[in-house]
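Here the complex is missing one protein chain, while the rest keep their positions.
Moving on, here comes subunit A:
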Amino acid sequence: MNSKDCFHCGDPVPRNLCITSTVDNEEVSFCCYGCQAIADFIRGEDLSQYYRHRSRSADNPSNANTEEYANAFTLLKDEDVYPLYVHIDNQEHHIQLSVDGMTCSACAWLIEKHISSLDGVVSMHINLSNSLATLIWDPSKIDINDINHSANSIGYYLKPYRSDGEDTNRIEKRKSSIIKLGIAGVGMMQVMMSAIALYAGDIQGMEDSYKQLLRWASFCFSTPVVLFSASPFFNAALRDLKTRHFTMDLPVSIGIGLAYISSVYALFIDHGHVYFDSVTMFTFFLLLGRFLEEGARHKSLKNNTKNDELSSVILCKNDQPLLYPKSKLTLNDIIQVAPGESLPTDGVIVDGHTNIDESSLTGEYLPVAKSIGDVVTASTTNIDQTIKIKVTAIGTQTRAAAIERLTQRALSEKPKIAVIADKIAHYFVICVLLVAVLAYGTWYFIDQEQAYWIMVSVLVVTCPCALSLATPVALTTATNKLKEYGLVITRGHVIESLAKCQHIAFDKTGTLTYGKFDIVSISNIDSERIVDICSALEQGSIHPIAKAFQSTNHIKANKLVNHTGLGVEGEIDGAQYRLGNQKFIQHWCQDWHDQSIEPNALTLFLATESAIISRIVLQDRLRSETQSTVQNLRNAGFTVSLLTGDTKASALSVLCEEDFDAFITDQTPEDKWQWLSKKADLKRTIMVGDGLNDVPSLAGASTSIAMGQSSDLAKTHADALLLSNDISTIYQAILLAKKCQRIIKQNLFWAASYNGIMLPAALLGLIPPWSAAIGMAASSLLVVLNATRLSK
């Protein structure tokens, strides 16, 4: 870790800031007091080995909205809701909680230790794989709200969780595939031992009775593997037959089934070769590949709880604020929204005036001023002042829900990317079956005795082991490698479509830029002193502007007053200061003379009553890697487009039009999707975005990547998540995907040519069955080893 990064959360420490503590006899620094408080608390509880064992930094505590979590627990106490979540067993109450903010197993340990030590908590067990905790507590000794608070104090956030049918299904399926995999693994090892003895017996000579014993042993061990472990393949093959669309499951099933049946036949008539070893090994490797692939996919899908009864709003009834479940809201209710909260429904402002951050809907990052009578939209964020709104639309009627519907439509029109292996499988099956039947037919006339065994060796030789392993092993390795880069894949086709991609469309706000204000220029020589004054004035404000001035705490301001839509005012060392826009300063400061205002940026003035001290320009800033990534992509021959809902002028203020092949601005969410779907090369297009306004295009694009900080909806509809938020990863990922594609092709080529060479020989009856089995194993191994090159 860099010494300039926060010890707790790993964010960079603002310059000139000195918040330090001693941990393990070492002085460490923090980016904010929140992080310091957590670290001190952890140390005080004697839990500091957390810092030694963790593999990733914690999340920054200032990003979380603690109130929302606390409200969920308050609503939980409602009589109707409580039994849905809590199971009561005498004095002990049991609940499932989803845990936010966990990054590694050290986190899980820390929470368990800390919560279990509370008086009244019977047990706390955390499952890291699905970020769920099981809490058993005694409500007569401790309130669940206090348990939540004490988790907050170490930087984690709890929320009641209710599992639905889908969850139980998934857990059952996972258990059953672990059992299948375990049985296949153990069965394979046992059969291999017998097989080695049998092969050694073939060379050195072994009495027939012992050979028969070993054959019977391998029959006993391989039977459960074929009948139980391999059943998913057989079921899928049956489905293929019904739908007439052949996938790799069909040749796999035919291979496993016939090799097994003929081995059993050979065993009973005591003539011919047994293939139990090949069958079990093949089954095991295929199951393992599928298990890993499934695991990677599920891990990336977070617990999207649909517990509407626990999302809260503040309802104003008879002028009394009341915590109320969102699901029970009706039209024309008056609700109150505090600064920093996102609006729960569409509505009209009836009291107060404020700025609303609509970037999630429009991409416009400058907040929009709204006052009484103005329409506001669900999923936008209130910034300045508490407002009261009259509900005009709820649930599926809101504009955000309309975007959701648009998304569903886009999703249904999404182009399907066929996976190479399945395309091959379709023809492969037909050919193999045809050849096997022909071989049997022809040999039937030549030598009836041999006909069956030649057909079996044709099937074994053409058994698509290597062919069906070629793609999945390479994909699994590449998926794991991409996860290391910070790109998590949630849909199977992503690697293939990344490799084929030729066109990349980027959203602007939050994707190419950080999506928050940053200081661009300060017109004064002593700029550090200015920043100190500004941050003192902005202390305690949650306005996005305040975030630009990170707290440095060198100066203390008193009598802070927040003027909505204008700025802030405060007293420092006896002098009155104001920080705000032109309107705010103009009539107050006697020294006012016309100042230039930057277009598409926010110009602030810092002044005392007698003099203007500084002119500060704030703007959304490009990510540091944006420019080089766009350059790299274009140099490598990709078409790069900008697709934003923001105005052209605003886009031009941070980006150059020449850097992009297409510079598309002023787009509604629907426009964005339409623009994408009109592209001739839609199948080769990647969409990268983050906001709610990108959701339809993310869902509709053949491949979509959502930033790690995206809205939940964007994450659910994207094919991949960029957890690192570092867009240069996309370029690396494309290179890796291409390499993966090359390896898949090499694998397929090898597998196909192996089958191609061996087939005629088997047809002529030149391949003894045992060498067909060894050849099959060797070619599978080669394919697996080739794929491991990707992880280097």
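Here is the rule we use: contacts are C-beta pairs under 8 Å (C-beta built on N, C-alpha and C of every residue); 3 or more make two chains touch, one makes a residue touch a chain; residues count from 1.
By our rule, contacts and distances are computed from a predicted model.
Undergrad: Name the absent chain by its UniProt protein name; which of "Nitrite reductase/ring-hydroxylating ferredoxin subunit", "Cbb3-type cytochrome oxidase assembly protein CcoS", "Serine phosphatase RsbU, regulator of sigma subunit" or "Phosphocarrier protein HPr" is it?
TA: So, among "Nitrite reductase/ring-hydroxylating ferredoxin subunit", "Cbb3-type cytochrome oxidase assembly protein CcoS", "Serine phosphatase RsbU, regulator of sigma subunit" or "Phosphocarrier protein HPr", the name matching the hidden chain's UniProt entry is "Cbb3-type cytochrome oxidase assembly protein CcoS".
Undergrad: Please identify which residue in A:19, A:183 or A:759 touches the non-displayed chain.
TA: Spelled out, the listed residue whose C-beta touches the missing chain is A:183.
Undergrad: Just name the one of A:82, A:109, A:199 or A:485 that touches the chain not displayed here.
TA: A:109
Undergrad: From the listed residues A:20, A:116, A:129 or A:558, report the one that touches the chain absent from this view.
TA: In the full complex, the listed residue that touches the missing chain is A:129.
Undergrad: Which residue from A:53, A:87, A:141 or A:556 sits in contact with the chain not drawn here?
TA: Considering the complete complex, A:53 is the one touching the chain left out.
Undergrad: What subunit A residues would touch the chain not displayed?
TA: 49, 53, 105-106, 108-109, 126-130, 171, 175, 178-179, 182-183, 186, 190, 207, 210, 213-214, 217, 220-221, 295
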